[in-house]
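A single protein chain has been omitted from the complex, and every remaining protein chain is retained in its original position.
Coming up: chain A.
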Amino acid sequence: MLIHLVCCRTTTHSVVCVLQRFRFCGDLDCPDWVLAEISTLAKISSVKMKLLCAQVLKDLLGEGIDYDKVGKLTADAKFESGDIKATVAVLSFILSSAAKHDVDSESLSSELQQLGLPKEHATGLCKSYEDKHSALQDKLRDTSLRLRRLDSVSWRIDYTLSSSELREVNEPLVHLKLQTQGTEPGSSDTTVVSISPDKFRVLLTELKQAQAMMNALQ
């Protein structure tokens, strides 16, 4: 851990901040705006902060955030709209960054206290974090970059009786319809392929070999 002694921007009570690498920032320096907003966080009571964390966690898990509730929670401390946005942003950053780098809650609590967050606030935050730790990581895993996801496969087998080229064909034919998610969220692409029986057998064998390799890895 590299430690540089730097005199931080003076706050109302001037603090000499030890600039070091933080695990929850991915072993990098803590961003300046996070440092600034932690002092804003200290202005609300620790109970209200725990409720705020619950709202921010709901937003990170994709359940949507209730801005009216957030407004009510910050009303006592007389936050302006800019302060409210900053508080939500800093809580989102801390919680998602800690989940990203798989930080345990005791280290998170001690690192936040080093940054100047009061002890009760840090404990409350880390308790909420610990409760939703694995759910948060699952959600982040789901939203990781995937090029094109396969949504569904549907198939149909036809039997060709005859065609314009040959009077008696008498061959089965497989039609495969693959639905994939497109590059924009919410769009989907459809690919339709028709495969002859031999090619289809080759495809099936190769896919079974790939599946066996995947299972061996798990």
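One rule holds for everything that comes next: a contact is a pair of C-beta atoms (placed from the backbone, for glycine too) under 8 Å apart; a residue touches a chain by one contact, two chains touch by 3 or more; residues count from 1.
One rule holds for everything that comes next: contacts and distances are computed from a predicted model.
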item	value
Chain excluded from display, named as in UniProt, from "AP-2 complex subunit alpha", "COMM domain containing 2", "Ciliary neurotrophic factor" or "Pleckstrin homology domain-containing family J member 1"	"COMM domain containing 2"
Candidate in contact with the missing chain, chosen from A:27, A:151 or A:206	A:206
Residue, one of A:144, A:164 or A:218, that touches the chain absent here	A:144
Residues from chain A at the interface with the omitted partner, ascending	144-147, 183-184, 206, 210, 213, 217
